[in-house]
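Here the complex is missing one protein chain, while the rest keep their positions.
The chains carry the letters A, B and C, assigned in the order they are written, with residues numbered from 1 in each.
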Amino acid sequence: MSKGRLEAFSDGVIAVAITLLVLDLTVPEPTSHEVRAHGLAFALGHMWPSYFAYVTSFLTIGIIWINHHAMIGRLRQPDHMILSLNLLLLMSIAALPFATNLMATYLREAHGETLAAAIYGGAFLAMSTAFVAVNFHTLYRKRHLLAVAMSDARRRQIITRGLFGLAPYTVATALSVVSPYLTIGICFAIAGYYALPIASGGDQ
Amino acid sequence: MSKGRLEAFSDGVIAVAITLLVLDLTVPEPTSHEVRAHGLAFALGHMWPSYFAYVTSFLTIGIIWINHHAMIGRLRQPDHMILSLNLLLLMSIAALPFATNLMATYLREAHGETLAAAIYGGAFLAMSTAFVAVNFHTLYRKRHLLAVAMSDARRRQIITRGLFGLAPYTVATALSVVSPYLTIGICFAIAGYYALPIASGGDQ
Amino acid sequence: MSKGRLEAFSDGVIAVAITLLVLDLTVPEPTSHEVRAHGLAFALGHMWPSYFAYVTSFLTIGIIWINHHAMIGRLRQPDHMILSLNLLLLMSIAALPFATNLMATYLREAHGETLAAAIYGGAFLAMSTAFVAVNFHTLYRKRHLLAVAMSDARRRQIITRGLFGLAPYTVATALSVVSPYLTIGICFAIAGYYALPIASGGDQ
Partner (left out) sequence: MSKGRLEAFSDGVIAVAITLLVLDLTVPEPTSHEVRAHGLAFALGHMWPSYFAYVTSFLTIGIIWINHHAMIGRLRQPDHMILSLNLLLLMSIAALPFATNLMATYLREAHGETLAAAIYGGAFLAMSTAFVAVNFHTLYRKRHLLAVAMSDARRRQIITRGLFGLAPYTVATALSVVSPYLTIGICFAIAGYYALPIASGGDQ
């Protein structure tokens, strides 16, 4: 298995998952009570958690895609363990449209919104953890698979950054018990921070 | 990040988004009142805004894809800002199946059709604006990223063309208050104009 | 626009369209009258037009994909007209999951089945016509775009084969007025014929 094919397949799964997010935006039924009583504008406005969750998830998957290339780019060749861990990472990315839909559906409900937010934050946390696991395996366990020699300090820096990146998602997930808005707000802020060019110094 | 990978991922998202448009074409329910009372031909005929919106959106995304390659083709290498702006562009393209479905659903309704048309035109406007933003950044802010030297006149011409391309979508969006048919008619005309070989002289 | 990128994008659209066909296979509702009264086996058996249409459409799109590569492979470089015609071809391919679903839904109904079959055959006819149009433009109008010199006899042979390939779909569409089963039967036979290695002598 060449790393080119690994990248192409991963790109394919990530491109499909990021585009399937649009299926979570459902058109309000013209014959529904809400549209008939309050109009389309009201019904669309009422869907705001869906837009918010769409943008947050889209940017987050986009950033993971950018980081994924940096990670694969460091490899000379993948081994079976990297293929397996990468499959787990793709599985967690492919599940995000479900977590996004769950979050958007329950954010405007009076019940279940805490659990939905915890699952949403938890899904991002799981994805980030899978990412750190692939990175860790690459950098520490299988150094000979790296394309170029890398200092211990640089290796440590990349892993530390990755572990550090888990912290905000852990906080976002935990704060769902306070408010689901906090969870999605933090996830949105993380996506915005990494998507902005400010964060472009290093390993994004 | 090589520009090859940027192209491949963008192609993937655009190919998925353009194909997901077909999900907006829903088969009339055989047991529905409309099919039982008036027959399948009537029910399918009644869906004409869906076909119209499908063709318009398909051609528009197809043209954006062609233009996208011209734009990336001029780059030597993308920087983080281009990746971020490109992600916003892809996000606006991936949202088009939703805007298309909304337009098609409400065009035959007696309420909400103005707003749906404004959102449809606005979605194309947002996509075009994101496109101009990536182009502007590439040509003016980061000249050293260009693959070949380019005269100031040529640069100005490309940007002017891009800005000029925003005008019809602005008009189409504004005219939704007059008639939603005007909005979709103009959007269809734009797609037809660029898809025809007449327009092939320059930067499409 | 290189022909490599044209191929990659076309492959993407065709791969998504062929895989979206599975969405036409819907799981019978456990609480439906049919499943409760007659059991899951009966309900799944009742869906046989869906499986038949799934296989027919899958093989047909697969064959179009193989032919598409032969066509693009002959090109040295695409021009704008080829890009536009190819976009129309992709639009007709991307619409096939809708026509397939329509056919499968109405084949077991007592009304609308003739129209559904005509549309199914007509969709394959439209796709084949778009294919011949791209081929014709490539071979006759823009010879200088060909990768290798080609004799007039060989050119004529390819076009004749393509036009000849329209005949069975025309027949299949016309015979929908006799029986929708004839339409889908002929479409299935065409797919089977081209997918079998017997047909591999020439341009498939």
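Assume contacts are C-beta pairs under 8 Å (C-beta built on N, C-alpha and C of every residue); 3 or more make two chains touch, one makes a residue touch a chain.
Not measured: the values here are computed from a predicted model.
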For this session: Just name the one of A:Met81, A:Ala133 or A:Leu166 that touches the chain not displayed here.
Result: A:Met81
Seminar exercise, completed: Full-complex touch with the removed chain, picking from C:Ile14, C:Met81, C:Ala118 or C:Leu139, is C:Ile14
Problem set entry | Hidden-chain contact residue, picked from the options C:His46, C:His69 or C:Arg141 | C:His69
Exercise. Tell me, which residues in chain A touch the chain that this view leaves out?
Worked result: 1, 5, 8-9, 12-13, 15-17, 20, 23, 79-81, 83-84, 87, 90-91, 94-95, 97-98, 101-102, 105-106, 109, 111-112, 115-116, 119
Seminar exercise, completed: Against the hidden chain, chain C presents residues 7-8, 11-12, 14-16, 18-23, 25, 27, 30, 35, 39-41, 44, 54-55, 58-59, 62, 65-66, 69-70, 195-197, 199-200, 204
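We adopt the following convention: only the chains that are shown with their structure count from here on.
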For this session: Could you label the chain B-chain C interface same or different, taking same to mean over half of its residue numbers are used by both chains?
Result: different
Seminar exercise, completed: Two or more other chains are touched by the chain C residues 16
